[in-house]
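Take this structure, written in structure tokens, and hold onto it; I'll ask about it next.
With one protein chain withheld, the remaining protein chains of the complex are depicted in position.
Chain naming follows the written order as A and B, and within any one chain the residues start at number 1.
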Amino acid sequence: MALMEPYAAALSELNFSRMYGDDFFLTWDKTSDELSALFTVADALRRLREANISTRIFDSGLGISLFRDNSTRTRFSFASACNMLGLTVQDLDEGKSQIAHGETVRETANMISFMADVIGIRDDMYIGKGHTYQKAVSDAVRQGHADGVLEQVPTLVNLQCDIDHPTQCCADLLHVIHTFGGAQNLHGKKVAMTWAYSPSYGKPLSVPQGVIGLFTRFGMDVVLAHPEGYDVFPEVEELAAKQAAASGGSFKKVASMEEAFEGADIVYPKSWAPFAAMEQRTELYGSGDFAGIDALEKELLAQNAQHMDWECTEELMSTTKNGSALYLHCLPADISGVSCERGEVAASVFDRYRTPLYKQASFKPYIIAAMIFLSKVEDPALMLRKLENKARVRQMTSI
Amino acid sequence: MALMEPYAAALSELNFSRMYGDDFFLTWDKTSDELSALFTVADALRRLREANISTRIFDSGLGISLFRDNSTRTRFSFASACNMLGLTVQDLDEGKSQIAHGETVRETANMISFMADVIGIRDDMYIGKGHTYQKAVSDAVRQGHADGVLEQVPTLVNLQCDIDHPTQCCADLLHVIHTFGGAQNLHGKKVAMTWAYSPSYGKPLSVPQGVIGLFTRFGMDVVLAHPEGYDVFPEVEELAAKQAAASGGSFKKVASMEEAFEGADIVYPKSWAPFAAMEQRTELYGSGDFAGIDALEKELLAQNAQHMDWECTEELMSTTKNGSALYLHCLPADISGVSCERGEVAASVFDRYRTPLYKQASFKPYIIAAMIFLSKVEDPALMLRKLENKARVRQMTSI
Partner (left out) sequence: MALMEPYAAALSELNFSRMYGDDFFLTWDKTSDELSALFTVADALRRLREANISTRIFDSGLGISLFRDNSTRTRFSFASACNMLGLTVQDLDEGKSQIAHGETVRETANMISFMADVIGIRDDMYIGKGHTYQKAVSDAVRQGHADGVLEQVPTLVNLQCDIDHPTQCCADLLHVIHTFGGAQNLHGKKVAMTWAYSPSYGKPLSVPQGVIGLFTRFGMDVVLAHPEGYDVFPEVEELAAKQAAASGGSFKKVASMEEAFEGADIVYPKSWAPFAAMEQRTELYGSGDFAGIDALEKELLAQNAQHMDWECTEELMSTTKNGSALYLHCLPADISGVSCERGEVAASVFDRYRTPLYKQASFKPYIIAAMIFLSKVEDPALMLRKLENKARVRQMTSI
């Protein structure tokens, strides 16, 4: 009878009214209260589901997905989130679509949105493109609603762009919160967001950027480490520094994994491509210079290969706090001797953290559902209570 | 309490009992009363949705889609229509299917239909094929039901064939009805259905045919204009003439855009391929003559290029009724200077009509839903009232 009370009580302390009707692009668009509301609602929805109580707030409606890059985890997380709220996913597969050459974003956005309550987009391949595209879609559907074309405004959820990966990083942080017994315990914890070697090339920067852009808001000591030349967006580094100062934590860059891991409470070793190279690639792509892209790929792989020693080994792990820092990864990881000869992490380290890693991933569907819920529901605390009181079962039992 | 009364009252004046259990192939298969019922139900379903009242008449069930040509607008419209009625779309992707070489239409149709309430098919590429295929599918599932194989008869909805594009043209007309304040105001309005230049080739004839086959039934003065050689199906022209006479309107062909646009209330400038060339293409395809198809393509593009002046310009628009005819397009349009160098319409004209164009498109989901509704519900007026009285919310609110 009182399952939802703690969550409703927590929400009553927070100011997040601006989330109603709003999109979710970047975590740093949101206030601390808004992020707390997100985590609270994610936990509450999980609690309801565990209690076999339906969390459907929609009787019908569509959740549109657009993946401009391959995806398993995020695709299934988005599908799960939509499903648990009562929305049906309709995928915009650009390969099967009649989107005319030169068709405006505005037109496509309106054409797919007549009954769309949510639009989730992954567009992480080109610097300066993904976030811009998502904004353009959001502007288009808001305009469409203002013009009387759309009966409702679909909420835009960033499923990964060139700048941030908020559904991933919020799931990561919610896992950290649960592991450390609450957000209040994060103050002063050392987080090592470090580059790691991978034999593949061109991995997006949105995870490291998302992590330093989010974790610096919780009073943690966030350290970013990468080989020379593997810088992330300078703007995000600046933001991280500013946020760290404001939250009573710190943000610094170091030049080695060793220094980053030393005494860390949390480590997030993960490969990414150099920002400057990704910018270059975007330009080459823009000018249709495919030979140039091939040459760049070779160059980058060679550059990566100079940093094979950036691997999360047992030895490095032993230098973390009590030798047992929480190891994070967005998955799939490049595991040495398993998925590649040399990779981001030693097999024994990965194996030891397998269950926590899977739990980390398990928060993503709830984070996405909470993003939608907060945008669609005017009084989330009341709605959570209503769902509990209504107590429609998710799966009928025989009893 | 009385949201549905005007719609129910309108339906009570109409004789459309034959639509129950029937398919929707061509608009001219339907009586005027039946078309009126279609528009009334489409408006009623929209009204319910706007009032946040669920229009689900299905608790479960499948809507099968088969797109033999790329589609965004119609795909999302079909998905939306199914969703708002409670059906789940299952797409028959012929590329991922095990449909044996030589497998009969009858077999495939039955195999996908065990729990299908609707089948929507787009098959518009070859003259003499699409409509025939749709008929064969309908015959097969009706036979399957008669034989005790299928527990229900799935309703066939033509999502575009070689002859007609009824979901598009009915959406177009419903937009016209709303723009002009009711079907009763359409009498005597001049409609210019004209060819327009496009740098692409092989666009289907189903839209111009659908428009002259539908708009001639409402007492309008329908003018068809195209360059020499760009004729549409002669049978549809004959039909249009007959219908125009019967409805107190007129149908004539003219040889220039200028003449068609002169004083027009409504203009629909759009590219299509010559009927004779499309017949030739179908034969070449049938005999596997791909070199012949390539040659034909080049020939047709060259032929198109001779008619670049068939463009909907500001100058032409100024010759329409009060210089402000309603501009229609099924989208996406080839916009000069935007999606191509020279195209169907000047950018400034398109831009000025953008919002009405998007509204035009917004009717399609409701038209499709109404086609399904009228086939599945024996007493539509009663059901609309029932939905309103039951008032199940589409999206839960906190209040």
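Following the convention adopted for this analysis, contacts are C-beta pairs under 8 Å (C-beta built on N, C-alpha and C of every residue); 3 or more make two chains touch, one makes a residue touch a chain.
Not measured: the values here are computed from a predicted model.
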### Summary
Out of B:Ile112, B:Cys170 or B:Ala183, only one touches the absent chain, namely B:Ile112
### Task
For the chain that's not shown, point to the residue among A:Ala8, A:Ala79 or A:Met317 touching it.
A:Ala79
### Query
Looking at B:Ser32, B:Asn52, B:Asn70 or B:Gln90, which residue reaches the missing chain?
B:Gln90
### Message
I'm checking contacts with the chain that's been left out. Which of B:Ala9, B:Ala51, B:Ala276 or B:Leu382 qualifies?
### Response
B:Leu382
### Query
In the whole complex, what residues of chain A lie against the chain that is missing from view?
49-50, 54-56, 67, 69-73, 75-77, 79-80, 83-84, 86, 88-89, 331-335, 338-340, 354-355, 358-359, 361-362, 364-365, 392-399
### Query
In the complete complex, which positions of chain B touch the hidden chain?
56-62, 88, 90, 92, 96-104, 106-108, 110-112, 114-115, 117, 144, 147-151, 376-380, 382-383, 386
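Going forward, only the chains that are shown with their structure count from here on.
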### Summary
Between chain A and chain B, the Cα-mean centres are separated in Å by 40
